[in-house]
Each structure stands twice: as structure tokens, then as C-alpha cells.
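Have a look at the structure below, then the notes.
Here the complex is missing one protein chain, while the rest keep their positions.
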Amino acid sequence: MSAAPLLEIENLTLRFGQVEAAAGESLVLMPGEFVGIIGPNGAGKTTLLNLITGYLRPESGSIRFQGRPIVGLPPEVITGLGIGRSFQVPQLFASLPVLENVLIALATPCGGDRDAWTPMVTPARERTARALLGQFGLQEWTERPAAELPEGGRKLLDVALAAALRPKLLLLDEPTSGVSAEDKYPLMDTLVAVLEREGVTTAFVEHDMDVVRRYARRVVVLSEGRIIADGPPARVLDDGRGRGFLGG
Amino acid sequence: MSTLTIIGVDGVVFAAWLFLISVGLTLIYGVLRILNIAHGSLYALGAYTGATLLLAYFRHDLWPLGSLAVLPLAALLVGVTAGPLIERGLLQRMYGRDEILQLLTTYALFLILEDVMKLVWGTSPYYAYRPYGLLGQVSLGGVVYPGYSFLLVGIAALTGAALWAFVNRSRFGRLVVAVIHDPEISVAMGVNLPRVYVVTFSLGAALAALGGAYTAPMIAIVPGIGVEVIVVAFAVVVVGGLGSLEGAALGALIVGVVRSAAVHLLPTLELFTIYLVMAGVLLLRPYGLLAGERVRRL
Amino acid sequence: MDRRGWLVRILAGAGAAVLAVALAVPVRQGVQAAPAKPGEVKVSFVTFLSGPAAAPFGVPARNAAEVLVEQLNAGKAPAPYGAVGIGGVPIRAVYTDEAGGADKQVAELRRLVLDEKVDLVIGYISSADCLAVAPVAEELKALTVLFDCGTNQIFEDASHRYVFRTAGHQILDSVGAARYVLRADPRAATIAGINQNYAWGQDSWASFRDSMRRLKPGVRVVAELFPKLYAGDYSAEISTLLAARPDVIHSSFWGGDLEGLVIQGTPRGLGKQGTLVLTTGDTLLPRLGRDLPEGLVVGARGPHGALAPDIPLNRWFKSVYTDRYGIRPVYPAYHMAQALLGVKAAYERAASGGEWPTKDQVIAAFEHLTFETPSGPIQMALGNGHQAVEPSAYGVTGPFDPKTRERRLVRVVRFSTACVNPPEGMKSAEWISQGFPKARCP
Partner (left out) sequence: MIRLLVEGDARPATAGWALVAAGIGAALALGWVLPRWLTFVVTQGLAKGLAVMGVVLLMRAGLVSFGQGLYYAGGAYAVGFAARLVGLREATGHAALGVAAGVLLGALVGVVVARYRSIFFAMLTLAFSMVLYGVLIKAYTVTGGSDGMPIPLPTLLGLPVPADRAGAIVYDVTIGCVALAVYVIARYLASPLGFLMRAIRDNEVRVQYLGGSVRRAIYRTYVLAAGLAALGGVLGAFNVGHIDPDLAYWTTSGEFVFVTLIGGLEGVGAPLGGAVAYELVKSYAFKYAPYAWEMVVGIAMLVIIFLFPEGVWVSLARRRRRTSP
């Protein structure tokens, strides 16, 4: 594994009025890591993802991806550099069939916003899309509009769309929220299996401590826009500070 | 110096008229989130109703100044008839549907109302200019202005103040604000949403009609007078910020003064002023001067 | 379904409507040969029936057509138009709306001529429509009489065989206005214009301004305002005019705009400090009655309305029109009468041999024709006999006449056709800029 960090965050700050959403966060992600980000509501977890992906712009601080500063770039450019992302509320093309969702995800990074001439649907691309849906266990739903998927399926498709980009870094925002208790582990098993096979560096925001304990290799704890703990799950989660902030 | 005075007076008089014709549009958009293309038709409806009432009034040889009080009656009439009819009959079926379809619905309404007015009032012009000369003349900067122009300014100011008080001080106004903020939560809190919608739309319609009614004594009322008004009102409201009362006032003032300056100093540009102001403002502030950008939470 | 499926659908989409229409259309009939006397003459009248030009122009013109067709078909018109309909054949009128733009009117003309098979078309108030329709009428070889539009381009920039215009173009209004103003006030030194921002307003102002400069060198323009058509509110423009204090203010406003200008300007003294010239002001007289101020210079785009001569044909026209519609005819109605009576005169002259005339015979008879109208005799003098010349007349609003319920026009001056129209073969702009060569004025 290479020693160069994939993502370096330094002294990130951002305020929403009186609330400090980021109060000088610094964080380094190495290639191949699988990191869980936890913290109470309003700790700035989603804000951190929004800052990295360019949806929000920090007031100060720097973000480097593979050594390149990315603050100020629009989301589509940052995505193009190799950072994929899923959302708390899945961001899908709800009225389009599931297969088309993935086909668009495959075609868009290859100049989909400028190519008005070559057909989007090629046999090769369609095979890739079906294979990806197979990996995520969505092969039964290919022809149905994404809006008809159950919540777990929507979450999976949301990640599948991000994964279709073959990102170097994948940021998942609460992949198991809104999913029933008995579906959580199968969903995470599916996700982790795919992502590990592809060797994608992953950071995921999560509320369920059991999920974090079971899947994360490293845990970062956020509170009021600060990183208050960072380390292996066993140490961080059993540490009193982490526990206290998570409300038990 | 005197040219500046004239520009200022003309600008304010024109701004008063602009405010009257556009404030209803912004109110309706703010609450119902529907851009009412038929707004100009409601203005025309107000002008026709106002003229009809004025003609009836003068037929009875009553106190001439009383005619000025007949005009709000016309607005009220349009508000309580056309307002609920359009909102209940048509628009309520469109809530929550595609914005494009909402826009097209009001466009269809505009086409229908134009011909309905022709069927009701015919194609011959209506004149009701008697009130225009009733208030005497005022000389400002060497130029004579009719008192009526200042009545218009007064009515616009009064309307604006009354609306502001209504929205910010009355109980119903607070309900309206709640609905603007979040229709779903306000329903959960027991707000009668259909009632808020029908009252707001009728009020907006009445305001359009008020603008029309007070314009009636200045012009010959003929089919088609509403068409231009739509575009002008849109521009004013977009400059100020869609859905903002203060924005409508500010937009009207800016457009009014810029246009009046153009008429006096650069008549060739007069035609474009309204669009230039609109394009310029939107380039700098994409959602108008007094409207915040709504950021979507992820 | 495969890709073929959607290609077929594209075709279906593009072609289905075309095919459906094609099947529904009956096979075309052959071109008519030597004409026998027909059962009727089918005339299409195209005027504005909707939009802002309907009330001031379109409807009065349509009404004039309607009442005249009734009268002519009943044989009740006075000499020389006593024959039933046209040459004994009743007229059948088809009324069409001029609204919808020039492309719409071109489509309508094709439909009227090719599908509805009208014998001739009388119409068009808008100059844009006249300019668009004229070449199509030539292509269709359809006899078309333009009755009201004012542009001078039609016969000055092209020559036509099937197109006639029985009204004078806007030059005579502007030249007449300039001559009248300088007669009434030879000391006038500053002029201003408020005209609608479209071809009619722009052309009218340009030819008035140039005529003034030509007739009285040194005349200064102090304001040129072009508010947009149907603007409604003219407060700022009126302020500008009042502040500029010109000796003469020219306006070719018409319809609602004209009335708005007068209503808004009167209480502010517009027309008191200088002369206000309204070239289409005749329409105001019956509308505003006593409320129209005194001292306005008013024209009627020729000797029409209140400026029409007191002759039997005019008295008859005024009375049948007023009886039917409760208001006296204004100049668009007179223009319509000119067109219909001109057509009748041309047909009857062509048919004087006893046989029903061919289209070519009607055209030959129409060219250079002089015929009687309620406005006096009209001569097809310009454009190789296809364009009428009219005299011009202006007057000043005077005391209110309770009998007609209008203000009387005083100090009326009539300018003969040779005084206010360019000679044959000369363009209007050149005629004015060269100082009105060959003009003969009283």
C-alpha cells in the first residue's frame, strides 16, 4: 500500500450563524481505509462530507485530494477527480428505471454532459450495468422506476450509482438509516463485500454503533465541528469520551 | 435641477402604478407558489368593472368625488367573484403538480379570460375619465401634474402599508406566513390550508383589479389592455424578489425611476429599460433583490 | 421492439397528420374558364375583429362593409350605385379576423382564395399584413383590395397587377398636417412628436418632421418620443412634452392610445401652450363629445368623418350607418366604403358590354379609375393606377354642437390631391426631401 495520503483535511472552519459546523477539523485518510464517522446530531458529520465534495465551501482551511487542493471546485469536478458519495436521503432518478439510473451513472463521467451524438446504451455498458446491479442484489428491479424500490433498495442503488464511477474515495452518509433492523446487516455485508473487492477507500457516517463496531476499521468521532477522537473502533468506542457524546 | 425633479415625480407616480399592478402577483406566488399569467386579465377585469360602476355612478348625478370610492368596490367585486371561482374551480386541482403545468394552466386561463371579457363588454372602448380631472392640478418644477397622480401614489402607499400590517400583524397574516414557510407543518398545526389559499388568491385578484380600477379613468378600456401588464408586472416582481411584498415596492420604485429617467434623457432606450433592469438585477442577484436563495439540505 | 420500431414511429409522428389531412381533402377542381354570370360575388372582408385595433378600426370597417352589402344587395344605394349588388349579382360577405400576425394572414389568404374560393378580398389595416399579403396575392392571382393600411412602401417599392389600394398612404396625412400647422401659425419654430413605436408612428413622424423642415427651414425638434404600442400610461411622456414647451406637438396615435393621451394630457394643459396635431383625431369627436378640449388640430386620414364633404352619397352613408349602429362612421368605415364602392364601380364598368367580366377586364377597368365615394371622388392615380390618391383636410376643434353631440370643427382647410401626394413615379421620401416638386396647393 502506498504511503501517500489520499485525502488531507486541515483546519476546516465553517459557521452557520451561531452554530460552528466545522471548527478547525483536520483529518487524513490513507488509501484502502474503511472509516466510520460518528457523533451526535448536529456534530457536523454531513457538513464534513458536504465540505469535502464541494457542496459547501469552508471559510478557511484546506482540503487536498491526492495532493491536489480541491477547495472551491464545484461538486461535479471533485466527483470527476474520483470522490463518490451517497446520501442520507438517497438521491436517485426516481422516475427512471433502475437500469437507466446506473447506465446514466456509467455514461456521465465519460463526457455525458457534452456528448450528444454517440448512443448512451452500448452492449458493453449495459453488461457492466447489469453486473453492477447484480453485485448489489438489485437485478430483480432493473426495469422498475427507482421510485418503486423499498428503502433498503434505494440506499443500495444510491451507493451503486456512486460506485459506478469507480471512485478512489467513497463517502457514504448513513447507509443504514431508514432501513429496518433485520435488513441492516445484509445491506452492509453487500456493500462491504463489493467495496473491498474493488479496493475503494471508504468513509461512512453512521448512527448505529453496532454497525460501526462491526464494519469500521477506524472510527472518527465528531462533536460541535471538532474531531474529539480518532482510532480503532475498539479503543474509541470503549473510551468514555466517545461513549458520552454518543449518548450511550 | 428641474429635470431631476420632473424625473423624480414621474418616476414615483409610475412606480405607484407599477406597485399596484404587481403586488398581487407577488402575494399569490409567495403563498401558492403559482405564477399567475392571468394576472393581467384580472387587472383588465378590474378596469372594466371599475368603468362600468363609474358610468352607473355618474348617470345618477351624485357627488362627483364619491366616484373615487366606487373604484375599490370594483376591486372587491372582482376579488370575491373571480378569485374563488378561479382558485376553487381551477388552481386547487393544480397544487403539487408540475410547475410547467401550473404555468400553462394560468396561460390557458389568460386566453379564456381575454375572450370572456370581449363577450361581456364587447370590443368597443369604455371611457370613465371623469374622475381623472376631479382632483385639480398641481404645478411642480414648472410642469402641471393632475391631482389624480398623487391620489395614485397615496393609494399605492396605503395598499402597501395595509398589506404589510395584514401579513405581519393579523392572525390570518401569521397563518399565511406559516404556510409560506412550510405548508406541511402548518397543516399539521391545524391551519386550514384551502382557506388560506382561496383567501390569498382572492386578495391577489382584488389587488390586480384595484390596479385596473384606478387605471380605468386614465385610459380607454379596450380588449387586450391586460397583455402588456403581465410582462411588466413579472419584471417588477422578479427584480424585487418573487414572493416578497417589500420586493414589489422596491422593484416598482427602481423600474419606475429608471424608466422615467430614460423617457426624459434617453428616449430610445425607454422601451428596453424594464428588461435591462431585470436582466441586470438577475445577473447580480439571481433570485431578485429581496429574496434569499433556498439551499437544499442534503 | 427494436430500433426499427422507433424509426417507424418518428415517421408516423411526422407523416400521420399530413396523411390524414391529405385523405380528408377533396380533389382539386380545375381552373375556371370563361366566366358565366355567377349567382353571387363572394367577397372576403379581412379586418381586426379581436385585439386592440378591433374597436377603433376593425369593427367600424366591418360594420361599414356589413351595412353597405345589405344596402347594395337590396338595391337601395343612391346613384351611381343603384344596381343590385355588383352589376346585378348579390354580394356574399365572408368576415375574417386580421389578428394573429402576418404569417397567419398569409395562410388565411391562401385558404380564402384556394379553399373558400372567394372572388376577391378586401381588407388589411396593419401595414405589416398588407406588405406580407401583397406578393402572395400576386402569386395566387387573387384580386385583393387593400382598404386602410398606411405604408407607402407597397406601390413605391414594387409593382402589382392584382393588388389595389383605394385609400391614400400616410404621406398625405403628414404633409397635410405640416401645411396646415404652418398656415395656422407661421411663426412655429419648435416641434415635438409623440408617436407609437412601430412603423406607422415612425414613418408618420419622419415625414411630418421632414415636411416641416422643408416648408420652414430652421424648425427645431425639441423632443421625439416613441412610447410602445398600447402602453396606456403616458404621464412621463406628457411631462417631457410640457417641459420642452414646443410650438407644435405632432401625434399619429390612434385608438385607445390616442384617447389615453388626450385624457391624460388635457387636465395638464397639453395642447394649450402649443398646437397639438392629431392626424387620426376624427375618431375622438364622437367618443369624447363635450369632454374633448377646444383648440386641437384634428385630421381624419383624408376627407372623412367630420371632414367629409356634405354630398348626397355621404349623407346617405352616414344615415344608414348611424341607424344601424347608433354611432356615426369614423374614417376606417369611410375607407371601407371607398374599397367596396371602388370594386363595384370597376366591375360595373368592365361589365358595361353586358357580359360578366373576366378578372383581367376588372383589373383593366379598375386601373386609373375615378369613382364616387362618400368622401368625394377618388382617383386611382399612382402605382400604375393601383394606388388611390386622396385629398387631405384638417380642422380645429371648436364649440360643442348639441345636435351632433360633437365639437364642431372650425377653420377647416382642404388640400387637393396634388398638394399632398407625390406625383406618379416618385417616391414619397424623395418628394419631400426635394421640396415637393410639382405640388399644386390652393
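The chains carry the letters A, B and C, assigned in the order they are written, with residues numbered from 1 in each.
Please note the rule applied: a residue touches a chain if its C-beta (ideal position, glycine included) is under 8 Å from a C-beta of that chain, and two chains touch if they have at least 3 such contacts.
Owing to the predicted nature of the structure, the values given are computational and were not obtained by experimental measurement.
A.B. asks: List the displayed chains that the omitted chain touches in the full complex.
C.D. replies: A, B, C
A.B. asks: Which of A:18, A:41 or A:95 touches the chain that is not shown?
C.D. replies: Missing-chain contact among the listed residues: A:95.
A.B. asks: For the full complex, which residue in B:71, B:235, B:262 or B:290 touches the chain that was left out?
C.D. replies: Only one of B:71, B:235, B:262 or B:290 touches the chain omitted from view, namely B:235.
A.B. asks: Among A:30, A:71, A:104 or A:192, choose the residue that contacts the chain missing from this document, as touch is defined above.
C.D. replies: The one listed residue touching the chain not shown is A:104.
A.B. asks: Would you indicate which residue among A:126, A:183 or A:224 is in contact with the undisplayed chain?
C.D. replies: Checking each option in A:126, A:183 or A:224, the one touching the absent chain turns out to be A:126.
A.B. asks: Extract the touching residues of chain C with respect to the undisplayed chain.
C.D. replies: Counting over the whole complex, chain C touches the hidden chain at residues 1-19, 21-22, 25, 28, 49-50, 95-97, 100-104, 106-108, 110-111, 113-115, 127-128, 131-132, 135-136, 139, 151, 153, 197-200, 202, 226, 228.
A.B. asks: Just the residue numbers, please: which parts of chain B touch the chain that's not shown?
C.D. replies: 35, 90, 93, 97-101, 103-105, 107-112, 114-116, 118-119, 227, 231, 234-235, 238, 242, 268, 271-272, 275-276, 278-279, 282-283, 286-287, 296, 298
A.B. asks: Just checking the interface: what residues of chain A touch the absent partner chain?
C.D. replies: Contact residues on chain A toward the absent chain are 53, 74-77, 79-80, 84-85, 87, 91-97, 99-100, 103-105, 107-123, 126, 161-162, 164-165.
Just so we're on the same page, only the chains that are shown with their structure count from here on.
A.B. asks: Just grab the chain with the largest centre-to-centre distance to chain A, centres being mean Cα coordinates.
C.D. replies: Following the centroid criterion, the farthest chain would be C.
A.B. asks: How many Å are there between the centre of chain A and the centre of chain B, using C-alpha atoms for each centre?
C.D. replies: 49
A.B. asks: Can you compute the centre-to-centre distance for chain B and chain C, using the mean CA position of each chain? Integer Å is fine.
C.D. replies: Taking the mean C-alpha position of each chain, the two centres sit 36 Å apart.
A.B. asks: Note the residues in chain B that touch 2 or more other chains, in rising order.
C.D. replies: Counting only residues that touch two or more other chains, chain B contributes none.
A.B. asks: Among all residues of chain A, which ones touch two or more of the remaining chains?
C.D. replies: Within chain A, no residue contacts more than one other chain.
A.B. asks: Taking the touch rule as given, give the residues of chain C at its contact with chain B in the complex, in rising order.
C.D. replies: 49-52, 54-56, 58-59, 197, 223-228, 230-233, 235-237, 239-240, 242-243, 255-256, 259-260, 263-264, 266-269, 287-288, 291
A.B. asks: Where on chain B is chain C touching in the complex?
C.D. replies: Listed in rising order, the residues of chain B that touch chain C are 2-3, 6, 9-11, 13-14, 17, 115, 118, 123-125, 127, 129, 132-133, 137, 141-146, 148-149, 215, 217-225, 227-228, 259-260, 263-264, 267-268, 270-271.
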